[in-house]
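Only one protein chain is missing from this complex, and each of the others stays in its spot.
Chain lettering (A and B) follows the sequence in which the chains are written, and residue indices restart at 1 in each chain.
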Amino acid sequence: MSQPLLRVENLRTHLFLKRGVVKAVDGVNLHVDAGETLGLVGESGSGKSMTSLSILRLLPRQSGRIVEGHIWVDGVDLASLSEEEMARDWRGRRVSMVSQDPMTSLNPVFTVGDQVGAPFRYHGLAHGARAVREAAVKVLRRVRIPSPEKRLDDYPHQFSGGMRQRVVAAMAIACAPRLLIADEPTSNLDVTIQVQMIALFRELQRDSGLGIILITHDLGVAASICQRVAVMYAGRIVEVGDVRTIYRSPAHPYTQALLNAIPHLGQRRRRLHAIAGQPPSLIDPPVGCRFAARCSRRTAQCDAEYPPEVELASGHKVACWRPGPEAA
Amino acid sequence: MLLEVRDLKKHFPVGSGLLRASGAVRAVDGVSFSVDVGETFALVGESGCGKTTIARMVLMLERPTAGAILFDGKDLAGMSGAGLKAYRRQVQAVFQDPYASLNPRLRVRTIIAEPILAHERSGRAALRRRVEEVLDVVGLPAAAADLFPHEFSGGQRQRIAIARALAVNPRCIVLDEPISALDVSIRAQVLNLLADIQERFRLTYLIIAHDLALVEHFSTRVGVMYLGNMVEAGPTDAVFDRPRHPYTQALLASVPRPDPDHQPPLDAIRGEIASAMAPPSGCKFHPRCPRAIDRCAVEVPAWRSLGRDHAGACHLAEGA
Partner (left out) sequence: MTADAGALATLPARGPLALLMARLRGRGLPWLSMLMLAIVIVAAIGGEALAPHDPNGLDLGAAFRPPAWAEKGSWAYPLGTDNLGRDILSRIIAGARVSVVSALYAIVFAGSIGGLIGMISGYFGGIVDAVIMRLVDIQLSIPALALALVIAAVFGADFGTVIVVIIVTYWTWYARIVRGEILSLKEREYVALAKVAGCGTGTIFFRHLLPNIMNTLLVLSTLQVGQVIIFEASLSFLGLGIQAPDVSWGLMLSDARNYLTNAWWAITMPGIAIMLTCLSANMVGDWLRDTLDPKRRQL
């Protein structure tokens, strides 16, 4: 078996706040192959964004710390690098990010050309104003911005919301990264713009062998882009598998509940199966399964001990004492 | 008919100058619809389509530029004093963000009692009983009344917001994106609660949403809006089963489904929404419409029937 592009091993990231230590990521294992998109699905506070910030080493400086675990990319453990090495060779270069809000990702006082050109200048991939400009045009063309030569000297506010998100994507792929982390890249966009971004993501991945981690709370978006999906709950991955398995035959009660808890197009006035209660506190998480309190299959064992991860089929892993199809 | 909106317009002036504005955003540009008692009418569309502005006008938070809103046959524009008070009592609202819609400095008891006290002199005991009653309706314990909003999760806060809206026994509640700020696993709880109280108290809902799956699930009738205009309206079944306007069709086709084998065609729609300050001529959707003909660029399509209670504004859509 070949080395995956990214392998995260037993990652624990804690936030040291005054009210306590929040165990935001508490033992996460995952891998992403080259040319593959892994969906990281979960609710707010499930640890999906903290996982991605850990990989990029962009945790809140005062409070966030990786307390345990490894993040292997190309045989290098990012968790052990110094901030200087991370900034020089990795962040924005080989590991890159698209965030949710294109407005805050772009500086309103610089032209789009300046900002898209910045990664080339910073990482020394293009020398001289002309070369930087050419490189910027090329990458803007890749994200399908019409007539990029003319738009280089425009400012972000002159672009529409969808086009701005494309510019952000262009900045992220400027240095031809190996791994791209996309944190809710479409959640602020309207559906008719979102579908265009979905097309762009698929294209990027197909053309460049880029590995992508797509972080989203939207099960529909994950289904439309990802090959594999990992479901996070309360700081841990509870189920991971290829996209068809996760949507067709999910084995973890939380995955099943999540799929049943939202209205789907084509389903009319059917009562939704609500998940009672709410996620546990991550300052003092339960010792057993973290979903137990809300789970319909709960037993004494679920409360006593965290379930080990079992592999139900090749690549389909579930952390549950009683995995399996939903009871009818 | 409980609520009727007739040729409603709202233009926001833009530009500087103390007395004269240099242009206007046509946020709502001639919209008509009506909502019957007990019905759930949904206004759906993308950002900038004017759906929230309509909600704000119905709630009398904005004054219409033109057109009329009638509640129980009475025009809102003519209301003042007692008539206005009576209206305020019958129409309440639940907004999107449960963090912004509850004053962080007030206890839940004060928040829920606010609409009651605005309308009647209520004794302490009666007030207390009523607050606890509505808290019970939304599934919160009576002890919640003594806490502050920050002590609750998003879902619980939205329950408090619903309890407050119910406190004065309204006939109609305007729901502006009531679940879109909530976590996925909490949405169903709130949605089911809204369905339950509608049945229990015979409420009429006007819901504003961008999530088509939610609208299909929750509403009985739907109006699809684009750039300040209604493009198609009708019973939810008809609009979702047989969408007739190309915009409705594109919108429905664009929604990613939680099923890897049924994904939207990636060329369902092109381009982006035009500016509401300088909307396209003719049919405002024509620059993005896959079926546009020459006529669409010059002539504004008339509103016409497309079947039983189903209507739309498109040159190409024909009646059933």
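Simple rule for what comes next: a residue touches a chain if its C-beta (ideal position, glycine included) is under 8 Å from a C-beta of that chain, and two chains touch if they have at least 3 such contacts.
The structure presented is a predicted model; accordingly, all values stated were derived computationally and were not measured.
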| item | value |
| --- | --- |
| Touch with the omitted chain, as defined above, among A:R91, A:R294 or A:H316 | A:R294 |
| Sole residue of B:V14, B:L61, B:A278 or B:I293 that reaches the chain not shown, by the stated touch rule | B:L61 |
| Options B:V14, B:V37, B:A100 or B:A278, residue touching the unrepresented chain | B:A100 |
| Interface residues of chain B (partner: the chain not displayed) | 18, 56, 59-61, 85, 88-89, 91-93, 95-97, 100-103, 105-106, 114-115, 118-119, 139-141, 143-144, 146-148, 151-153, 156, 161, 164, 168 |
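Convention: only the chains that are shown with their structure count from here on.
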| item | value |
| --- | --- |
| Separation of chain A from chain B, taking each centre as the mean of its C-alpha atoms, in whole Å | 32 |
| Chain B to chain A touching residues, read off their complex | 46-47, 153, 155, 183-189, 191-192, 195, 210-214, 216-218, 236-237, 240, 250-261, 263-264, 266-270, 272-273, 288 |
| Residue ranges of chain A touching chain B (in the complex, touch as defined) | 43-44, 160-163, 190-196, 198-199, 202, 217-224, 243-244, 247, 257-276, 278-279, 294 |
